[in-house]
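What you see is the complex with one protein chain gone and the rest in place.
First chain written, first letter: the chains are A, B and C, and each begins at residue 1.
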Amino acid sequence: MDTMISPDAPVADPIAGLPEPEGSETEERIAVATQWQLMSMRFRKHRLAMASLIIVILFYLIAIFANFLAYADPFKTEAYRSLMPPQKVILWDDDGFNPHVLAVEGARDPVSFKRIYKTDPDHKIPLRLFAHGYEYKFLGLFRTDRHLIGVADDAGVTAEESIFLMGTDLLGRDLFSRLMRATRISLSVGLVGVALSMFLGVLLGGISGLYGGVIDITIQRLIEITRSIPTIPLWMGLAAAMPRDWSVVKIYFAITLIISLIGWTDLARVVRGRFLSLRNEDFVLAAELAGAGQLRIIFRHMVPSFLSHIIAAMTLALPAMIISETALSFLGLGLRPPAISWGVLLQDAQNIQTMANTPWLLLVAVPVIIVILAFNFLGDGLRDAADPYG
Amino acid sequence: MWHVTLKRVRLLIVLTILFVMLISSASLNAQGGGGYIGELEGPTLVLDPAQWPTEFSEAPMLAEKVAAGDLPPVVERIPSEPLVIQPLDSIGEYGGTWRRAFVGPGDGENGNRINASDKLLFWDYTGTEIVPSAAKGWEVSEDGTTTTVFLREGMKWSDGAPFTADDFVFWFEWMYSDTRITTPIADMAVQGQQGRVEKVDDYTVSFVFPGPNLLFVDLLAGDTLIGGGQSVRQSRGTSYGAYAPAHYLKQFIPEVSGKTEEELNKEATDAGFEDWVTRLHFATDWQLNPDVPNIGPFRTVQPINTEAWVVERNPYYWAVDTAGNQLPYLDRVVFTLAENPQIITLRAIAGEYDQQERHILMTELPAIIENQETSNYTLHLDLAFNGSDAVYQFNQSYDADPEIAKWLTNADFRRALSIGIDRDQLNETFWLGAGVPGSAVPAESSPYNPGPEYRDMWSTYDPDLANQMLDDIGLTERDSDGYRVRTDNGERLRLEIQAVASFLPYVQISEMIADQWSDLGIYAEPREYERTLGMTRAANNETQIFVWTNGGTELLYLFPRHAIPVDPTEAFMGPAFAKWFVTNGADGIEPTDPNLLRIYELFTAATGLDEAGRIQNAQEIWKILVDQQYGIGTVGQSPAFMGVRIVNNDFANIPDRTCIAQHCRTPGGSHPETFYFTNPDRRD
Amino acid sequence: MQNNGLNQTILSVRNLKTYFFQDEGTVKAVDGATFDVYAGKTLGIVGESGCGKSVTARSILRIEEKPARIVEGEITFHRANGSVLDVTQLEPGSREMRAIRGGEISLVFQEPMTSFSAHYTIGNQIIEIIRLHQSVSKRAARAQTIELLRKVGIPKPERRIDEYPFQLSGGLRQRVMIAMALANNPRILIADEPTTALDVTTQAQILELLQELQEQTRMAVILITHNMGVIAETADDVVVMYLGRVVETGPVDDIFHAPQHPYTRALLRSIPSIMSESRTRLPTISGSIPHPYNRPTGCPFHPRCPDFMPGTCNRLEPQLLPVNEHQQVNCFLYHEPQPHQSNDEAVSHE
Partner (left out) sequence: MLSFIARRIMLGALTTWVISIIAFLVILLPPGDFVDAYIAQLSGLGQYVSLETAANLREQYGTDQPFHVQYIKWIRRVAHGDFGQSLEFGVPVADVIGDRLWLTMVVSLGAIALTWGLALPIGIYSAVHQYSFGDYFFTFIGFIGLAIPNFLLALILMYIGFKYFDASIGGLFSPEYQLEPWTWEKIWDLIKHLPMPVIILGMAGTAQLIRIMRANLLDELRKPYVVTARAKGLTETRVILKYPVRAALNPFASTIGYLLPFVVSGSIIISVVMSLPTVGPILLRALVAQDVYLAGTIILMLGTLTVIGTIISDLLLMWIDPRIRLEQR
């Protein structure tokens, strides 16, 4: 009975501790808790994973508070501030602490055809915390126009009177604010997609591993077929088959569905493998002998034992989803404007003009890289921590 | 002999001068004299036989073959009445390879346009005057029912076989009239009645119609199914274009070949084709089949479905320069495959192309300008004549949502949306200030332009008036976000703008317009579709607003599809009406809008009208189109479509500015056969 | 420490300390082990799992793995060539250490199932160790291997040599393991729980085999086990360990007949006796082994000790000192606390 606490303890060990109080309920709780405790202990050891966890949490906070963090309407276009380079924030001036940016004026150079922007050292645009800006619904609860930062006098939209921390895109839209919104969409695409493939993977993998026989063979074939078809044709076919009158939001979900439809196979294999090996584990056999019902075995005994693996797998699947979203956008299949996602922003930067003259548009790649790195390290850490033999 | 009156020539000269002045002033305004827009210029034809050269010379590459006995001497290869071209700057030197980009087997037009002189008639470099090309002249009968074309005596196919009236008769009888091979076209008909081709003598061919067809000469010169020329009209499964190499193609057609259909089918399947028809279409395709004889300056030596499409000089080409040198000067043109526009831009700014005007995007201009010196090329910006590179076509036959349809067909609604667009913003952002904002009417230089006031009509930014107009037509209610709501259920009125990626970033342009319209309380959502999907949707009458160029509409009768719904494959303004129009009412939806019906009437009547009458009708059509704002024009007369031209500094006889228009077959109008390399190293 | 005079010391461990350095703290897996190993004798090391037996064994072979590290102590080994050296001073990867490892001291351990690589035949794995320490041809090594297999009682060794470990039963595998350990006639064989995973019959056979072989070769055996029964049958001397410390040493008879340390006594009480009734619960030691990071102050056994003396046992650390001619015990029941044994040193956590 003690095998669950210390499976390494020799069977014939005569010096076992005092038996625990009767009742399997307590025993299980302890068993599971111990496993989680162990996991968190091991996880904390992985410093990079800890740092990554913080980064991931930060990014999800950005996603949640995207509108609050953005200071400019991400859809507001303005030709006369097209492709403006990032502005420098000046924190101190002669009056002491006075964060501001310098006003910028631009015109197109007739020879180079570039828009050239000049700053006006005399025209300071002060920055304020909790400034007024465009109106939005805060967490979907109430309407407000407060933003974390903004210009003091709510002057708003002209190039002379506004701030562009990361510069602007071709249409003169503020890149920083667009990036905030893109973070929201791209990170949630990942989550929804992973949740869906998780569901499919656990369900089909579980059924396959549990029942075996014809069902197993069928599902294995399904996995093999799905994996054998190159992803791009599948994406294209499925994307094109989407109902045409769907709104951007619905298409967004459809895209995640498409990505997850392809992503579930890996997980299904993992789950199936776990089920197969667990079926023969001592404690499952013991539970079976003890007359526990099958469902009870699955949920009380088997699932907890690989839940940590699922979580790790999920964390590792997320960056793949995010990368897929950008790739889909590149192919013109994923999220398309006016939706703002990382893929859409990256696609905007995918031209020679950006490389040559407006490299700040490439800044979009930075959060993508950071998040993907963070998720990978986080997943790595979780997996290392989840390994029961660690 | 030629149907060009002195009066008309004078008119054209005046118009051209006016036009050049207008354009240069417009461009000065637009970009303060960037220096990239030059004077419209090009080679001219020497039509007076007295000035023709009497001695001929040829390329060293051919001279070798003559010496080896593989080719007859140059005098025998050139017709007795060749086309004599006065090169733009200087008599050229033989040799060299023109390096260009192409984007795949679908980009045959890339080469077709270089071979564009295989048309019977063509336009001069201004794109306003019809001049001879493969045919030396033409004549229209008094009653207008017969158009006669005069061929060049001694002219030969690229394999040396004579090019005669028999090739026209063969085309008409065996390739055009055979329903197994193709279907009849409107270009060969008058009021639905098909015309026919008759041989007068070996070098004279008549096109005879059951009624007056005064437009036919224009059709022969235009980029039309009948006049487009062999390169474009007999490639990719089509067999139009007025003539065909009878001596070569006969072997592929039952009856004429002396073989039965079964025998030919057997041969075809053995060769990997579906049946004899597919094999015939392959055989006629100069892009795919290096064996097919043609009459253009170049013939294919490595087909288009490879990494590099290579075309080489036609040893029997029938044009010479004023010094008697057989054209073309260049040995060959090599098109290298580029899978995406970035590669083309990158290679272009690295100086890897000698002249490239296709597939170069305007928004990349600064990068192109920057690298001019280091990569030894010069940028030219050529302005188009069409009124708008981005027309928002409101589908008048839309019927999926009655409420939406109600507004799409409301003239004031369209007008309000049109004046709700800040075109200067669009011009600055997407045309880098180099376009002309305004309505969709063709350039003021065009005879069809209805008058300068139509450039601004309903096309000047006035958001207050727009708001007022929308209120007045009953769209007064708004939702909490400030958007106007539908009158039937009170939900937000949502318009969908359908855009497909192309030469211009239509999606982004639409995003800017949607943002501007949001100030009017109009919610419009730009939706990007993959091109096939977008076009299919449009053809199926599923789009509300479609954005596309109106390129080609400057010659309204030759290329009406982007202005009037007459061809269902691209009738964004009313696909169901177009279907109704082409099927004579058998299919599609009949329009009830009197203005649209009037447009159809004016358009149909034009075939039987003389030049002046046609101009009058065209102007009236444009007036209605602008007043009704079926298609909202934005910015046009710009270099956006094939007008960003990168030219190697060693390349000569290159016009400063060239005509970019559908009918000019850019760069065909500047006769690429006269281009040559000044740098001897490049001529090897 | 007892010295029989007749017996030659091959290995003496003095005050060995092997600690695990981890982020959460340091675990003193072996905390001052001291004992001697004599030629031809079997030393039994006994204790509950986690008491540091296996770490001691690995420390001798210098295959203690990260994060474990020997921090103090001496392991003096008398080599076959007569030289004497302190193993703790050698680099684990040095040529000398590697020559000792597998050549003069070899290891047989716990899991015959997983102690062999599944990817190579048993022959391959034994030939490897022979050729590593003796310069013989492959052929000769193979012959030697067959001979070894025969010696440990593997039937048809000519055929078995080419089989994979998973094709053998647990007992046979452990025999192969022993054969491998004997391949180079080691001076010391460390058997780390060699019979734990085997059924009772096989256990007995394996122990018998070990004893036979020991008689033939006069090698010393260190037998690590938690099983007092096994100790009683095979060991000459016994070392009892608790939480990294040696709590009692002595000849096997003395330990069994006159256990001194309360822990030793408790251990002996918990051996099931054939005489005891099957339904009765075996006496157990109250409480459980403390968490390694939470080692008690003073005598580590005091929280479970029936003879716990408040104020002494929980504050001061006892030392291993002789109680009689043969035995040494680490307990305040037999020694007065020494003044310099201050508590500072005894605090083991952090």
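Following the convention adopted for this analysis, a contact is a pair of C-beta atoms (placed from the backbone, for glycine too) under 8 Å apart; a residue touches a chain by one contact, two chains touch by 3 or more.
All values derive from a computational prediction rather than experimental measurement.
In the entire assembly, the chain absent from the figure touches the shown chains A, B, C.
The chain omitted from view is touched by exactly one of C:L132, C:A204 or C:M309, namely C:L132. Among B:E274, B:D291, B:D399 or B:E491, the one in contact with the hidden chain is B:E274.
Checked against the full complex, the candidates B:G35, B:G104, B:G160 or B:G585 give a single residue touching the omitted chain, namely B:G104. Among the residues A:E105, A:D145, A:D216 or A:D380, only A:D380 touches the chain that is left out of the figure. By the touch definition given at the top, subunit B reaches the unshown chain through residues 99, 103-110, 112-113, 181-185, 223, 225, 232, 236-238, 240, 272-274, 277-278, 281-282, 285, 288, 302-303, 305-308, 310, 334, 336-340, 342-343, 346-347, 349-350, 352, 358, 500, 502-503, 530-537, 539-540, 551, 559, 561, 567-570, 582, 641-642, 662. Seen from subunit C, the chain kept out of the figure touches residues 58, 61, 63, 93, 98-103, 106-107, 109-111, 114-119, 128-129, 132-133, 164, 166-167, 177, 180. In the full complex, subunit A touches the omitted chain through residues 45-46, 48, 221, 224-225, 227-234, 236-238, 240-241, 244, 319, 323, 326-327, 330-331, 346, 349-352, 355-356, 362, 365, 368-370, 372-373, 376-377, 380, 383-384, 387, 389-390.
Rule of thumb we're sticking to: only the chains that are shown with their structure count from here on.
Chain nearest the geometric middle of the protein is A, using mean C-alpha positions. Looking at which two chains touch through the most C-beta pairs, you get A-B. Centre-to-centre, using mean CA coordinates, subunit B is 92 Å away from subunit C.
The mean-CA centres of subunit A and subunit B are about 48 angstrom from one another, to the nearest whole unit. Averaging C-alpha coordinates per chain places the centre of subunit A 51 Å away from that of subunit C. Multi-chain contact residues of subunit A (touching two or more other chains): none found. Only residues 31-35, 341-342, 345-346, 349, 361, 363-367, 369-370, 422, 424-430, 432-433, 501, 505, 507-508, 511-512, 514-516, 518, 525-528, 530, 533, 537, 542 of subunit B touch subunit A when the two sit together in their complex.
Residues of subunit A that touch subunit B in their complex: 75-80, 82, 108, 110-114, 170-172, 240, 244, 247-248, 332-333, 336-338, 350-353, 355-357.
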